[in-house]
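Missing here is one protein chain; the remaining ones are kept as they sit in the complex.
For clarity, chains are labelled A, B and C in written order, and residue numbers in each chain start from 1.
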Amino acid sequence: MYVSPLREPLIKGAKDYSQVTKDILAPMAGKPSKYWYMGITLSGAAALFGAWATFMTVYYGIGTWGLNKTIGWAWDITNFVWWVGIGHAGTFISAILLLFRQKWRTSINRSAEAMTLMAIACAGFFPLIHMGRLLLGFFILPYPNTRALWVNFNSPLLWDVFAITTYLLVSLVFWYIGLIPDLGTVRDKATGKIRKAIYGFLSFGWTGSARHCSRHETISLILAGLAAPLVLSVHTIVSFDFATSVIPGWHTTIFPPYFVSGAVFSGFAMVLTLLIVARKALNLEDYITVGHIENMNKVIIITGSIVGIAYITEFFMAWYSGVEYEQYAFINRATGPYAWAYWIMMTCNVITPQLFWFKKIRTNLVATFIISIFVNIGMWFERFVIVVTSLHRDYLPSSWSMYKPSMVEVGLYVGTLGVFFTLFLLFIRAFPVIAIAEVKSVLKSSGDNKKDVHHE
Amino acid sequence: MENKYFKSLEDLRIDTSRDLEEQSAGDKSFILKMQRESAALPPTSRRDFLKAFGFTIASAAVASSCEQPVRKAIPFLIQPEGIIPGKASWYASTFYDGTDYCSVLVKVRDGRPIKIEGNNLSSITKGGTNARTQASVLNLYDNARLKNPSKNGSEISWETADAEIGGKLKEISARQGKMVLLTPTIISPSTAAVITDFVTAFPSCDHIQYDVLSAAGMLRANQDSFGAPFIPSYHFEKADLIVSFDADFLGSWLSPVEYTKQYSQKRKLTDGQRSMSRHIHFEGAMSLTGSNADHRVQMRAGHQKFVLVNLLSALKKLNGESSPEVQGTNHDVQELAAELFRNKGKSLVVSGSNNKDEQLLVNEINMLLGNYGHTIDTDVRLRSRFGFDSRLTTLVEEMNSGAVKALIMMDVNPLYDYPQAAAFGAGLKKVELSVALSVVSDETSAAVSYICPDHHYLEAWNDFEYKTGFYSLSQPAIRPIFNTRAAQESLLRWSGNPQEYRTYLNSYWEQNIYSKAPGFTSFTSFWNSKLHDGVFESGEKSAVAVAYTPVAAMEAIARIAATKPEDSIDLVLYANVSVGTGKHANNPWLQELPDPVTKVCWDNYLMISPRLAEEMNVVDEQLVNVNGKLTLPVVVQPGQEYKTVAVALGYGRQQTGVPANGVGQNAYTLMTFDGDNRSYLLSGVSLALEAGNYPLARTQSHHSMEGRELIRETSLEAYLEDPQSGNEARVELKKHMKTMYPEAKFDGLHWGMAIDLNACTGCNACVVACSSENNVPVVGKEQVIASREMHWIRIDRYYKGDEHNPEVVRQPVMCQHCDNAPCENVCPVAATTHSNEGINQMAYNRCIGTRYCANNCPYKVRRFNFLDYTGADTFKGNEYDPAEMTTDLRRLVLNPDVTVRAKGVIEKCSFCVQRIQEKKLVAKTENRELRDGEVVPACAQSCAAEAIVFGNLNDKNSKVSQYFASERNYHLLEEIHTLPSVGYLTKVKNKTV
Amino acid sequence: MENLTFTLKKKTVTIFLIMIAVGVLSLAFGFFGGIEGKRVAANLLLNIYYFLSMGLIGLFFVTVHTIAESGWQTSVQRVGEAMSMFIPVGGILLVLFFVLGGLHSIYPWTHSDHLDAILLKKVAYLNEPFFYIRLVVFLGVWVLLAYYVRKTSLALDVKGDLKYFSKMRTLSAIFIVTYAITSVVSSWDWLMSLDPHWFSTLYGWYVFSSMLASGFAMLILILYLLKRMGYMQHVNDEHMHDLGKYLFGFSIFWAYLWFSQYMLIWYANIPEETVYFYVRHKYFSDVFYINLILNFVVPFLLLMTRKSKRIFGMLVPVSIIVIIGHWFDLYMMIMPGAVGGEASGFGIVEIGLTIGFLGLFGLITFRALTKAPLAPKNHPYFKESLDYHTHY
Partner (left out) sequence: MNKYITAYYNDEEDLLKGLKQIKSKGVEVADVLSPFPVHGLDKALGMKRSRLTRVAFTGGAIGAMIGFGFQAWVFTQAYPLNFGGKPFLAVPSFIPVTFEMAVLFAAFSMVFAFLIHNKLGPGAAAVIHDERITDDRFLLVVKVADDENTHTIEEVLNEAGAHGITLKKKN
């Protein structure tokens, strides 16, 4: 396929297929590095902190948190939405960029999808732990029971159950289906017998047959076609958790697309955070190039700006509506006791990403890394602002209240971060972090050596 | 689909109704029949098997999650007579604790009193109650109850006690040693007779009555004005103009339940009533009554006498006489005088002062206005508060001098509530024989040699004459839980009378009271009838007639006119509506009851005005020392007079039990004497800032309505012109009420509640009643600070206008039972749904605790069990019960009709659905329709002001429907179309706009 | 190489002129045929807005692909550019419409003497001077950018200098950013304020999604006409497939936003919001469902398969249905507020005026197509666009 010479190569260095295999499999081989051990110790410790917090919550109750009669959700749902949002990048990259024929996705989709799965697992933890009676959590499943009682299909939380489950399963399948050819590669490159047997088992008997390849491509594409609306639906449904209510600051129609945009925004930020470190640590700079980073930064500007427009729309509409409760909710956001959270959100989400309009900044790795962290923080605060600031002063001033997190809540959040990074570190060792077969398929058209191939 | 499972009690009822037609069986056989039927359900089908199979699979989780069974379930081997499982018995009784009086009905389930309700037959309280009366049932199960007679802390038998005490008394009596029997004011005729017998047996014995909330000033004033010490009957229902000088008659002054009933009767604009009384209130500290006034005047507490002098002078001027005036009070009373003058004979002036001179002035004013005989009745007198403070002063002196040889204290706690408790304690050590006849262990019982524990009133017989000719009875609603004995019986025993007190009481009534009741064939029929009713009103008048003489008042004017108003800081000591005098401080319900004004619970504090706070540079919760004696946290109280500060009595108990011990500070230590009388006012108080803060538990932290139309209000004038006034928004909103789906229709019943904001005084009785009826957990101070109180009903209090002199409005808020409930939509497990009778119902055992409903509730009435407050959780050892509400003893108060909620579950007002079901069942068994007013939720039942009306909205003739049809009716936040089943009637203030 | 110079046949022009004449006649009928003035005004607004938006979507198509650096669309870029040439015409018509009484006739908030309490709160925004300022700013920005984008694109083609390519990218970025804001605010101004009590934060994006779907349908239609006339042979199945995917995708996107807005309002059932759908349910229930069927059900079911997106036999009818469907969508947005339930209708004025505007739009667009080669041969990605095939 012809590619305009104007385009920058997606893979640097004149690689051949074998070199690609070698480069990408390198991080899986040999003993892990010192830094890997340090990382997993740190993240493991964080996960243990989370385990303690989980015990406290289940044994003593939600009272170990900082919630009260007015503020029924705070860090729990903030974290939930934050993690779900992060879990959007992978599928967005794989599905939507695939549908939009963005070839640069091939270098980042594998790790982004893995990150998605881990983030969804972390996200799913919060709706569970936030239940006052976790042990009865199975009530939310529509199973036949002696009381002939079913669930409430009107409840957005129930929709969440379906959405998150479906998303997790479909993402898992999507990721694994994409992984099969690469697992074949790992199998064939493996030296040890056990390793060969394990990857032989995992590779589902992949041989690279043209028939398989063709159908594999079809199924990947249809899965992408299914995953694209799915990814929109998931954060849409998460936004319904708030938007269906009558609480000022929660009930607003812009939430579905605005949440989706915010999710992609935060997801890309997290991918950047991880990959800027990973590409260096794993020597994959030739595959995840500055061009890739720049492209992701462009997505960040777009989604960040959409989110910004949504913030302003909401604010304007609160005034325009003439509804005193709406108006107060937004004035309170900007000037009330939690105004600091609002301004952190505004700064991190609306202002800092605008720096990416400058090519110098969006191609600078350090700057990108810092801004990606800012966005992660900003998006966390966005959810905090929506959840807590809206709740703490709603309709009846008699019930207005304040919220302060407890150590247990901190523990749960840090714990999921620990689990997330632990899983990511294990993933690096167990699976190829870049989709080998997909990179090979674009190597000819978008590799550095393409000019040698195409001399028309 | 076959309908085998009971989806609701509805199904259950339908099934059984047929049988009831066949045989009009009693309740018991009906239940048996029902059980037989359920046993004969059709055999299981395959689908049932699958369901059961699914259930088994989930059983691991279920086993770990099911509610625990009752911890000690012991079936009746032989069923006690008169107890029908699941059916309550009711006993008429009387609550009297030395200050409060209330004729009550006691609800007894399975031998346990579980609820107190007002007795409609009493024409004093007319079914009304207050918070303390409602809470009194919990005192029965006080962990600090004295359980045995004891001597110096070690348990002894009654025989030993009687022998030792009786012997000692005889010995002292023989040598003419001085004995004292210290009691609160005795209003029990038979007990008075017992005491007379006792004093006859021991002639050297002196009977002293001691009132913690003293009315000695009034007694003495009346002695001087009328020649006899007495407290008249006040008739607030007859007064068109009420002027109160610091008399908190809706909260603590003399007979608040009675006055609330009277007051609200004259304040309602329902049932065609077109007029209401006007209430002007002079006070320094913001009180419950003051906050309800149409016009509240800030008056330095210590300036009352000067204002009264000026008022009298102004009135005299209008009457063509002259009287001296005093300068320097900043109060122009001319207008007030004119208004009073216009309402001659229809006005009522009262003062809460315990100063004789001030009461003399009030007498003179009322006399001048011709109120005696109209709004004040001297023939029927209040018989409580008959203690003269000077007698106790003498007693303490005599004790310290060693003159008193024996001291028997019955139901008093001077070591806590006597201002010079230390002197009393020192004196007590010099007394040879000290006996406490107390119910609960307290500071006094801890210091005496013998404790002979008395019954709690729900275990005891007793009689009362609260007002002349208004008799009432107490009867045991439960057998004594502990090894206790009626105090009267102890006295009888020691005075050598072996009679049981019950027999004594019986014969007393046969000899002395029976004759006052015509129309009974025998005493037994009279007795049974009165015992059933709980009250007997003979209609007699006081035997001693009185005549007024103005001399004393003139002397008082001269005395006051000789002094000058001072510009010092005045301290008001007051009894609040919860713990009151502190006698019931060990009651967790009362401790957790937020003050109607400050919304603080679990502590007392120093209320100071915003202006003084600014001057002193203090904010809420900062510590301030009062007079070098007491360090208290500050509450800046809007509406407080600039230099008046206030502290509640009743806190700082040390030796009773959990939770009272150490809660707050004992303000009795600040109290001084004003001549002969205890003074609830201190002038010239010094305040000193101290380092540090002290967190206060406050259930409401924001006090402005933010301009929202939550409480709609108007003036009487505007209301008479247009009944819709203040509620114009509703007319406008009704036009815009568009909906995306048709409103649900309810055939048959549609429950609704209407609340008359004009009647509600904010007394909090409903809050306690609701907690008692619905097993609402007590969570303790820390959890209240964390905003996690559990009350199903709360009274929102907002300030309007100027911070320095705001208007106060109140609104009881409970679940609004919205027909378009935002909470129901969002519960993922369908734990909260709408019943076909319009009730927003909560299935606790289905709830998994996502709190989504609570977030989505615009009224924030849903409560979450954040911790294991009740001990109903699966896990052991994680209970959170700082108030010790889950001890075996305390748990006896639980209402078996209402589930005790486990950790992690949402709960809220159910419209007392258990009461609805009970009454429906009654109507069903009697084969008739439910009557309007038959179902009364606990809150409505408790309300002395009758502010809450409950009934069927589908019945257009029901009272609630009529309220709903009123122009004054509106719904809270109706603009968001939640369609609440609770309506509010606008508040109408009788003020000039 | 094929013929890249488009010449407009006389016959085609005549057809467009006849269509315009039909429009003028039905306008006259509207004015003098006893039709309520409000209804005529509302129809004018509907059509001006509809075709102005199509022009904007044409520009949006060009600019968004320019900044996305996708290559395939370069071969159809000229169609988008040509559509954008309607922006000045539509803009002038819109200004004329407002100035010549349209504003007063159908916008309740302009009757400043009897505003209710809610509208009084909004006066700071809903007042005529500010409205006109915004109108001029929006239209000015759009016209200027449309002009410069077109000019730069032509310059790139003539001179082949890559500096025009980067200028194109800059202009595109500016347009996307400004359009993101102006499209939203203009929809509040011109459409949402017809129901001045009502508000919805999603509204702007909802309108945009509606215009996006119909704009792409129009682009497909024009491309089809060009191909039928024998032009644009370099455009192959793959391009059609991609455009078909857009039509399919944007129809779903529109349905998604429709559902989000409807469901949230339905769910919360707060009167200040439900009033919007209440009126539409009550008086326009037919249109309510037609809207959903034409704009979602039809494109969703008919364009689902790969094949249907690659053949004109399916793509063209669906495009026409979608264009009609979104006309009804706008009808739903405009009529209840502007005309009211009873006075609204569907007849000669509605059909005739639409035909007229379609003619005008066609004439302007096709004339614009004659002004430049139909393919930007010197575009750096043009070759990519030709050598373009997909497997899916």
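We take it that a contact is a pair of C-beta atoms (placed from the backbone, for glycine too) under 8 Å apart; a residue touches a chain by one contact, two chains touch by 3 or more.
Remember, predicted model here, so these are calculated numbers, not experimental data.
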{"item": "Visible chains in contact with the missing one", "value": "A, B, C"}
{"item": "Identified contact with the non-displayed chain, of B:E555, B:E614 or B:E743", "value": "B:E743"}
{"item": "Contact residue for the chain not shown (choose from B:A759, B:C818, B:L892 or B:L973)", "value": "B:C818"}
{"item": "Sole residue of A:L6, A:I222, A:V277 or A:I351 that reaches the chain not shown, by the stated touch rule", "value": "A:I222"}
{"item": "Among A:L202, A:A281, A:M402 or A:L426, residue touching the chain not depicted", "value": "A:L202"}
{"item": "Residue of A:F125, A:F240 or A:F265 in touch with the missing chain, whole complex considered", "value": "A:F240"}
{"item": "For subunit B, residues in touch with the removed chain", "value": "1, 7, 741-744, 818-825, 827, 830, 833-836, 979"}
{"item": "Positions on subunit A contacted by the hidden chain, ascending", "value": "1, 16-18, 21, 142, 148-154, 156, 158-159, 162-163, 165-166, 169-170, 173-174, 177, 180-181, 184-185, 187-189, 200-219, 222-223, 226-227, 229-230, 233, 237, 240, 436-438, 440-441, 444"}
{"item": "Positions on subunit C contacted by the hidden chain, ascending", "value": "259, 262-263, 266-267, 269, 304-306, 391"}
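In the analysis below, only the chains that are shown with their structure count from here on.
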{"item": "Chain centre separation (subunit A, subunit B; CA means) in Å", "value": "56"}
{"item": "Residue numbers of subunit B (touch at least two other chains)", "value": "822, 825, 976"}
{"item": "For subunit A, residues contacting two or more additional chains", "value": "154, 244-246"}
{"item": "Parts of subunit A lying in touch with subunit B, wherever the complex brings them together", "value": "59-70, 72-73, 127, 130-140, 143-152, 154-158, 161, 241, 244-247, 324-325, 328, 391, 393-402"}
{"item": "Residue numbers on subunit C that touch subunit A, as the complex places them", "value": "68-72, 118, 121-122, 125, 162, 177, 180-181, 184, 188, 197, 199-205, 245, 249, 252, 256-257, 260-261, 263-265, 267-268, 270, 272, 380-381, 383-384, 386-392"}
{"item": "Touching residues on subunit B, where the partner in the complex is subunit A", "value": "5, 7, 50-52, 54-55, 58, 61, 64-65, 700-708, 710, 783, 786-789, 794, 796-798, 813, 822, 825-830, 846-852, 854-856, 858-860, 862-868, 873-875, 878, 880, 902-906, 972-973, 976, 978"}
